[in-house]
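Yeah, one chain of the complex is gone here, protein chain that is, but the others are all in their spots.
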Amino acid sequence: MIKTGIIGSTGYAGQELVRLLLGHPQAEIVWYGSRSYIDQRYADVYRNMFRLVDARCLDDNMKELAKEADVVFTATPQGLCASLVNEEILSETKIVDLSADFRIKDVGVYEKWYGISHKSPEFIPEAVYGLCEINREEIKGARLVANPGCYTTCSILTLYPLVKEGLVDPDTIIIDAKSGTSGAGRGAKLPNLFCEVNESIKPYGVTSHRHTPEIEEQLGYAAGKEILINFTPHLVPMNRGILATAYGNLRPGVTGEQVQAAYEKQYGEEYFIRLLEQGVYPETRWVEGSNFVDIGYKIDERTHRIVAMGAIDNLVKGAAGQAVQNMNLLFGLPEQTGLQQAPLFP
Amino acid sequence: MIKTGIIGSTGYAGQELVRLLLGHPQAEIVWYGSRSYIDQRYADVYRNMFRLVDARCLDDNMKELAKEADVVFTATPQGLCASLVNEEILSETKIVDLSADFRIKDVGVYEKWYGISHKSPEFIPEAVYGLCEINREEIKGARLVANPGCYTTCSILTLYPLVKEGLVDPDTIIIDAKSGTSGAGRGAKLPNLFCEVNESIKPYGVTSHRHTPEIEEQLGYAAGKEILINFTPHLVPMNRGILATAYGNLRPGVTGEQVQAAYEKQYGEEYFIRLLEQGVYPETRWVEGSNFVDIGYKIDERTHRIVAMGAIDNLVKGAAGQAVQNMNLLFGLPEQTGLQQAPLFP
Amino acid sequence: MIKTGIIGSTGYAGQELVRLLLGHPQAEIVWYGSRSYIDQRYADVYRNMFRLVDARCLDDNMKELAKEADVVFTATPQGLCASLVNEEILSETKIVDLSADFRIKDVGVYEKWYGISHKSPEFIPEAVYGLCEINREEIKGARLVANPGCYTTCSILTLYPLVKEGLVDPDTIIIDAKSGTSGAGRGAKLPNLFCEVNESIKPYGVTSHRHTPEIEEQLGYAAGKEILINFTPHLVPMNRGILATAYGNLRPGVTGEQVQAAYEKQYGEEYFIRLLEQGVYPETRWVEGSNFVDIGYKIDERTHRIVAMGAIDNLVKGAAGQAVQNMNLLFGLPEQTGLQQAPLFP
Partner (left out) sequence: MIKTGIIGSTGYAGQELVRLLLGHPQAEIVWYGSRSYIDQRYADVYRNMFRLVDARCLDDNMKELAKEADVVFTATPQGLCASLVNEEILSETKIVDLSADFRIKDVGVYEKWYGISHKSPEFIPEAVYGLCEINREEIKGARLVANPGCYTTCSILTLYPLVKEGLVDPDTIIIDAKSGTSGAGRGAKLPNLFCEVNESIKPYGVTSHRHTPEIEEQLGYAAGKEILINFTPHLVPMNRGILATAYGNLRPGVTGEQVQAAYEKQYGEEYFIRLLEQGVYPETRWVEGSNFVDIGYKIDERTHRIVAMGAIDNLVKGAAGQAVQNMNLLFGLPEQTGLQQAPLFP
């Protein structure tokens, strides 16, 4: 059994990790870290876990945790993981960081978009960006995995084959994304109250959302050059789910066959990526509770643009599920282990 | 592997059966029955099942199905199962009927509340009421299991220890129940449209809901006499979940200790029933997607009434989950097999 | 024009007062009080008011406010109004208090259920309970009106004719109430977050909700004796609306005709109370945004109980609308003035 520890186990992503790890046949949780709920019973914080989890919440003592756990998940605010990691820790345990601390290679970009200084930039080079379908091989040997953001996972996977194969002009990419409210976290903030979110949709972080440079970096690797995109997130009155609607100009002469071939080439063998049939588009309800990414597209012959769409469960493939997928890769398990639940509908 | 067939696999309860059976380690689905979608791919009806189910929908040929399947689930409108079952069928397969056809022992009561004539009343006596926590032993040897209704499962389990131990006056029982909208089924009816259900709560079937006699019969067995109750269901703008808030007059002199002892005696060893701690009350969100029943209560010293509350997921413990639990009992499997997913929150 | 001031204008009830007073042909708002948002523009707190309200929020200086306003609405936490009111204030302005401070005549009951000591009990006797349909005449001459609670308005009006005419045994009354989330206020608390409320229903304040003694006092007046009831509120994932489902034993021999006559006698001439036709029950969606109270009932011949149901918009008839109705009475205006908007659906 893989011994796992979670720092930040009482946020929504942390709790989703608990749910998935409880159902994982080869993992156990040895540390429920939570700065806010130290010494409280985990099942009092999340009553769905009553009878399933007996443990109490512990502090975020990474040093001790590293000794006890084979892998540590950090589902914490930006900056915390970077402040805790060091060579000794990394020599004792593996880390899958669900925060943004090690996602961006250029520390200057990180510090500019996140507005904080990075406490351990020396580990950025070795961190592997944990987008499993793209970086599978590098992940297997990593000590430190930077688990991708929710919007970025959805956005990058939706567009990757098009950019990789040079079918769209990357400088024309516009991503209009929509997320359920669990993505905003469990903090008690007025804008996240039921009556403020319900019966409304709003854009936020327009031109300034922190997932923008992460998408640009990863799609830039696919394009082989630096790119700039537009990314606009929106808040939707639902608990879970992200839908990315992405637009791009097809390069002159690109055909539907080429587009379809690119997607099949990249994802044809992927278990978690479901290429939808022609005329079918992703809807977040069909992936809820699962690690699937549903992807569909439509080419507009009139404007020669492509509209590529992807849907994920932001807490699963967008956070905890992908973290478990990364853990499976790190420990040589079949990638789907513990992640094969069918989506829950309705 | 247990070969299972589902008649009515494209309703919400049928689809939930599919979800649960796909994750069941010792069962497989050999027949996706659906009168409305014959020959269509199941995954086109429920796109969450894309890639997970390749089958097409079949008609409801019970005769052939009985030969192919070890157990048949009928998740169909009232009257259909009664019209399909016969001695030959029952000699070849087991039936777990999710409709009301075999729940009520007095066929006159059935015909009065349901307004249809029963096509095979001769099988009513042998049918076992499949409320696993109450009738476990009888279920094990049954050929025909009447899977309880959603409201009834929640209501009966919430009140059973109080009635069984004679702590409440059964003639004072009032059950005020609230259900998510999946309980209304997948029929395209105006009252179930999003804009009609959303942002509203309404009572319906006041004094006339068909689950009333089912609750009365089962609680009557516990009381050792015929009883009459009030039952009022309400429609809540959410997908899943039933909450039953039940009221009853405690008999004179009954103490809190006796109440607690009654619940512990009845449910202390039950895996799927979670007796909540004092001061904690059930909320449907904590059981979503799971087979759990959360039960709590409060005694009002001022009125000497008890308020007993229970919550279930109407599609799981209230339908498909309990059906699988019954299947496990029928085939000698551990009762929790395939039913141990943690509740999904949020 | 009636000059009105609002203390607590940035809570949900306060904001609803603003909405209604903006549409009132004979009132203007001269004071937007808000301890939390002093000096901020009101329209920055509630952007629906952009361009409609230019004012900035002021503190809760009751002394000055009393000089400027003909009537002061206090939409504030319990205790504040009681701490601000005095003879000088009441000689200068009229007060409609939306908190509970002056609703309960027995200060001991108030202090027990609310857990605070009352700062100005000397004004309790003269305060008039502002349930307009019941206390219309007394309200007209009042200086201090205690605007009823949301649950209580709905519960009392639903049951009043039955109790007043002695048709039900008041000691058998059980009220199971359901409320939208705006009733919980705009405080940034974890239990009110979107993801915590959405897709769930829960009971709370079981046997201990503060509206219980208020209902008991008012129905006790109707009964001509002290009564004890059970009252259980539930939180529903919707913004607005309260539904009360009330149960009571009809006295022996009481007929449906008597029940109908009692309702018609009490409410036949009331504009804001809509007695629904036989077989029609209230749904909160049909009153949203309006000051209507929809009431229906069903007699259960089997148990000789009545199920009486009422629905209101908790922010309108349950708070701000009734406050305006009280203001109209205080100033001799037709009671419906400014309150005739049709309910908004969907």
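The first chain written gets the first letter, and so on, giving A, B and C; residue counts start at 1 in each chain.
The rule we apply is simple: a contact is a pair of C-beta atoms (placed from the backbone, for glycine too) under 8 Å apart; a residue touches a chain by one contact, two chains touch by 3 or more.
Every value quoted in this text rests on a predicted model; they were computed, and no experiment measured them.
Across C:1, C:38 or C:52, the single residue that touches the chain missing here is C:52. Across A:148, A:183 or A:282, the single residue that touches the chain missing here is A:282. Think of the hidden chain as still there; on chain B it touches residues 12, 181-182, 186, 188-190, 192-199, 237-239.
Residues of chain A that touch the chain left out of the display are 171, 174, 176, 178, 180, 195-196, 198-204, 206-207, 228-230, 232, 234, 236-241, 243, 245, 247, 281-286, 288, 298-300, 302-303, 305, 307, 309, 346. Listed by residue number, the positions of chain C touching the unshown chain are 12, 15, 18-19, 22-23, 46-52, 182, 199, 239-240, 274, 276, 280, 283, 285-290, 294, 340-346.
Throughout what follows, only the chains that are shown with their structure count from here on.
In terms of Cα centroid distance from the overall Cα mean, chain B ranks first.
Taking each chain's centre as the mean of its CA atoms, C is the chain most distant from chain A. Centre-to-centre spacing of chain A and chain B amounts to 37 Å, using the average Cα coordinate of each chain.
Centre-to-centre, using mean CA coordinates, chain B is 38 Å away from chain C. Annotation: 46 Å between the Cα-based centres of chain A and chain C.
Counting partners per residue, chain B has 199, 239-240, 283, 285, 288, 346 as the residues that reach two or more other chains.
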